[in-house]
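A single protein chain has been removed from this complex, and every other one stays in its place.
Entry: chain A
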Amino acid sequence: MATATSSQTRNTVYVAIFAAMIAAMGLVPPIVIGIVPVPITLQTLGVMLAGALLGPVRGMLSSLIVVVLALAGLPLLAGGRGGLAVLLGPTGGYLLGWIFGSLVIGALFKFWVLRQKGQTGRIITGLVSVIIGGIGVIYLFGIPWTAAVTGLDLGTSAIGAIAFLPGDLIKAVVTTLVAVTVHRSYRALMS
């Protein structure tokens, strides 16, 4: 049924739907989760999910599409932000980090997490992967970017990022559980 061409179109549709998910998560009012009083936006949840569910290349392309559409002017980022100023501003690095974050999460899921046989093994390796890619890599771009653009030193810039850490950790747990659950029923998602 699936020829080479149709699978390419299928991949594009998957990339597009996850890009739309990342965008939609920035448009809806955020969920307030019990433990954390601060309402967290779900956009990075979408970025993490794209990598964990679609794998490195398609996951990265989903994030890339959102970044491109936002820079081109669509108000897709949390708080209705968009346009070129987002990239030039102090938080532009986090946006670039999304692209590489979903790439790293996708690669780790494809070559490490999904090779685990047991459910527990997948959850543990999955969580490690999402934390590396979805928090580590994104902060790796975001923190030096803020420091470079504002002139703050790296330490202060990192302290600013810590405010988002609890929310991001919750999103990492959610991503892992969702991804492991979905991969169980959609085995062919990444092959």
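The criterion applied here is as follows: a contact is a pair of C-beta atoms (placed from the backbone, for glycine too) under 8 Å apart; a residue touches a chain by one contact, two chains touch by 3 or more; residues count from 1.
Here, contacts and distances are computed from a predicted model.
S.K.: Considering the UniProt annotation of the chain absent from this complex, which name among "TPP-dependent acetoin dehydrogenase complex, E1 protein subunit beta", "Cobalt ABC transporter", "RNA polymerase sigma-70 factor, ECF subfamily" or "FAD-binding oxidoreductase" applies?
M.R.: Answer from the record: the omitted chain is "Cobalt ABC transporter".
S.K.: Looking at A:Phe18, A:Phe109, A:Tyr139 or A:Phe164, which residue reaches the missing chain?
M.R.: Only one of A:Phe18, A:Phe109, A:Tyr139 or A:Phe164 touches the chain omitted from view, namely A:Phe18.
S.K.: For chain A, which residues touch the unseen chain?
M.R.: 4-6, 8-10, 12-21, 23-25, 27-28, 31-34, 45, 49, 53, 61, 65-66, 68-69, 71-76, 79-85, 87-91, 149-153, 156, 160, 170, 174, 177-178, 181-182, 185-186, 189
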